[in-house]
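Structure below; questions to follow.
Omission of a single protein chain aside, the complex is shown with its protein chains in their original locations.
A, B and C are the chain letters, set down in written order, and residue numbers restart from 1 in every chain.
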Amino acid sequence: MTESSLFKLVETVTSAPGYTSSMGTRVLAAEAGYVELALDRRPDLLQINGFFHGGIIAGLADHAAGGAVTTALPKNRFAVTVCLQVNFLAPANGETLIARAKAVLAGSTIGVAQVDVISLAGGVETACAIATVTLRAVEMPARISLQPVST
Amino acid sequence: MTESSLFKLVETVTSAPGYTSSMGTRVLAAEAGYVELALDRRPDLLQINGFFHGGIIAGLADHAAGGAVTTALPKNRFAVTVCLQVNFLAPANGETLIARAKAVLAGSTIGVAQVDVISLAGGVETACAIATVTLRAVEMPARISLQPVST
Amino acid sequence: MTESSLFKLVETVTSAPGYTSSMGTRVLAAEAGYVELALDRRPDLLQINGFFHGGIIAGLADHAAGGAVTTALPKNRFAVTVCLQVNFLAPANGETLIARAKAVLAGSTIGVAQVDVISLAGGVETACAIATVTLRAVEMPARISLQPVST
Partner (left out) sequence: MTESSLFKLVETVTSAPGYTSSMGTRVLAAEAGYVELALDRRPDLLQINGFFHGGIIAGLADHAAGGAVTTALPKNRFAVTVCLQVNFLAPANGETLIARAKAVLAGSTIGVAQVDVISLAGGVETACAIATVTLRAVEMPARISLQPVST
């Protein structure tokens, strides 16, 4: 697929009604094997100290990893998470959370992505988490492949 | 602390304004070293196939693990997540998600909890994920310790 | 396969020339979805403080998990590790290390096992590590299937 159709694919999945759109997930970049997402601070995304909640960080990393591996797979294949590992490095106390996922493996059955999660505060980036996500390749869900994702 | 004050502590943290209360997290049980939480199906918690999103499962497991280890720590100590690992076993397509977390270590600096996540559909439980969460013990946040959590 | 042929399969893989036999791995039990292995203390298996090294603990857990999932798969399928996660709970300072692995998933492509690793000292068991291992099912290697593992 062309770069713009890969962007559209990630955008379609992300903006579909459900978790990712409800949390306010924005697609910043999507190309074969790489996806970058952002999420802006909102009261319902925070934990008791006012930082982004670990579940939100994990969810954003997971979704970015799914995009990075799916865009590296053959057309009509889709990556679903098998194993999600997140290390939290610093409080995510910025106004925006950014996840940058890169596929390090996109095999016929297994894919792996590494994700850097950044807390952005006043233009300054702080690494707040890293994640490694293991996925497996399945058929593209009908709901997505029926969308006109071609350029 | 007594069992009822431990329940109240987990309830206070869970129902405080923010992520866990916004997602609809309910505390089913909380005793020293064990916490059980539930979350009911809602459109904004689902992924593209209509199952609970991995981020929601990870977030619920994480919060349950934090409760299980915090309730096993000395008073005024609080467990924050260092490393979160989730294995997804089956689609979480039930009407309710339940996380049962048990502390397997609650040391002076490090705690570890194992979590079973269940998808409940028509009264039938399906194991949809397991998680292992590594936490570290810090001072109880002022916001919580100022709450009247005494029995 | 019968229980005794499953035991023989695990025994065959474990005692073949290479890492597991060189480390002194012994098969204590093997049935469909469950494998128990042991390893006795030896100077070359220890770290700087005289405890079993983390690599030895990880290797034993990994091998036990492979056995637990392989014995739960259809005949002629073999489980290879995709993702290995080990939490170290206490120093492994006993005279024997025991790993007890249980398959929690044995699907057509993905298997997952949970492993308890025990340090045995003077007859007393101490939980020294827990592991979660994600595997994928492949064809049984020719080297093993050529062995007479039938009862």
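As a convention for this text, a contact is a pair of C-beta atoms (placed from the backbone, for glycine too) under 8 Å apart; a residue touches a chain by one contact, two chains touch by 3 or more.
The structure displayed is predicted, hence computed values, not measured ones.
For the chain that is not shown, the touched chains among those present are A, B, C, taking the whole complex. Interface residues of chain C facing the missing partner chain: 13, 16-20, 22-23, 43-49, 53-56, 58-60, 62-63, 80-88, 141, 143-144.
If you put the missing chain back, the residues of chain A touching it would be 85, 87, 89, 104-105, 112, 114, 127, 130, 132, 134. Annotation for chain B: contacts to the undisplayed chain at residues 82-83, 85, 109-110, 134, 136.
As a working rule, only the chains that are shown with their structure count from here on.
The two sequence copies chain A and chain C touch through a face in which the numbers common to both exceed half of the numbers used overall.
Here the CA centre of chain B is 30 Å from the CA centre of chain C. Rounded to whole angstrom, the centroid-to-centroid distance between chain A and chain B, based on C-alpha atoms, equals 23 Å. Look at where the CA atoms of chain A average out and do the same for chain C: the two points lie 34 Å apart. Each of residues 85, 87 in chain B touches at least two other chains.
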